[in-house]
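Each chain you see keeps its place in the complex, though not every chain is here.
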């Protein structure tokens, strides 16, 4: 793949190069290299899939939220995720990929979603930890995408990032309440953070020296910072928040490095990341089965909607023909 | 949209609780649909409707607690009552078996009944309740439009969807009566008859014996409410006195 992209690079249209050079946005009607288009479709689709699969682990807790206020906040959050999915599929559609086709790629495993959703959501505190850590990591990843070279994607990200930072604050608030609640609630919060910390660090992808697609994406203005840069940014942002929560991050090597002006942290067990990414785990199967099940149970509804639309169009045409 | 004219509006504590519990349990069932809708737009719409219902439930439960004067909050009322203490109509507690046709029919019946009930009660002397319901009229009017649009698509869609939604209508129709009052009954039934006809469907006949389709207002529920509440109350009850 890397080779293919490199060998094609010289065939980039001049107009495309000029837009990139001026740091302006590429729009759907602009000329663009086929690999740029395909890379973007893959990335936007994976992002969209992550939003809709990400509804599941939290959605489970809508029914069990321990107060009505929290239930409302969680409902609104999961609704936002569905909305993000919509923006993103729409952005991918401007590149010529239909939502149907992308969903099919998700359902059949040809396209992936973020492997963070293949960890189980075991307690109410997980809803807080997902908001604080997972949405926190997502924001760090996504803020630079608001300046992505492809216009529709960049504009979708602006909207999404605003909502995500809201979600992150709500997650923090859930954990704060638990950490300052009963001893059982505190333990629940600490347990969730213990389980979600390392997976959230892995959300930034493999270390820079092992990252395949990064260079070309940088050149194309799709990616602005390296995986390790973003990961460091997330750690530096999150450690003080953990202190404010009164919770411990499960890394004995975590300490402030005054020379770097950053926190040092322990080595990440990337073998686990690769295992989860391979997507042959039970939760991966469960998430996809849930999605495919809902899609199949809804087939008759989608067929009815199309049939109704077709009838309506036919009737309108008939009426207009009659009055013409 | 035409709604019943405001009349001498009466609302006692039992009625208030009944309205709150209808909305609460409807929100709970709707919340279970998120990530399971037939199209993504519908996940958004159903979450939105669930949020509206939940909002009304919270406001009315809070007000009920204040009027009751026993210091019960919205959460005390939602999380610490037993099934027999709930006052919702049976329609909203029944499981829908993840059948979108059942969901649509039930939402249409509920929102139409709520619309006219809320509209009639906008003029109650209690300013809090009046304000909540005035806002809610606009919301349930949207819920009703949404459900009616789907009823049209399903009723006048394919043969399969027509049959499925007609069957759902037959199953849910007997539960409508419990949501009606003498003041709203005729209007609600009239509007629903129009909607059903427009969707090329048939208004079901009334059950010979209406008894088993009502009872929620007196705390006589179906076998389905206890499991629903067990799920809803699970976390809260595992930590008595905790703040969330």
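Chains here go by letter, A and B, matching the order in which they are written, and residues are numbered from 1 within each.
Throughout what follows, contacts are C-beta pairs under 8 Å (C-beta built on N, C-alpha and C of every residue); 3 or more make two chains touch, one makes a residue touch a chain.
For clarity, every value in this text was computed on a predicted model and none was experimentally measured.
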Formula for the whole complex, using the labels of the chains displayed: A x2, B x2
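Going forward, only the chains that are shown with their structure count from here on.
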Suppose each chain is reduced to the average of its Cα coordinates; what separation in Å results between chain A and chain B? 34
Chain A-facing residues of chain B, complex: 27-28, 31-32, 34-41, 43-44, 47-48, 50-51, 54-55, 57-58, 61, 74-75, 78-79, 98-101, 152-154, 156-158, 160-161, 164, 231-232, 234-236, 239, 241-244
Residues of chain A defined as touching chain B within the complex: 52, 55-56, 59, 62-72, 75-76, 78-79, 82-83, 85-86, 89, 99, 124, 174, 177-178, 181-182, 184-185, 290-291, 294-295, 297-308, 311
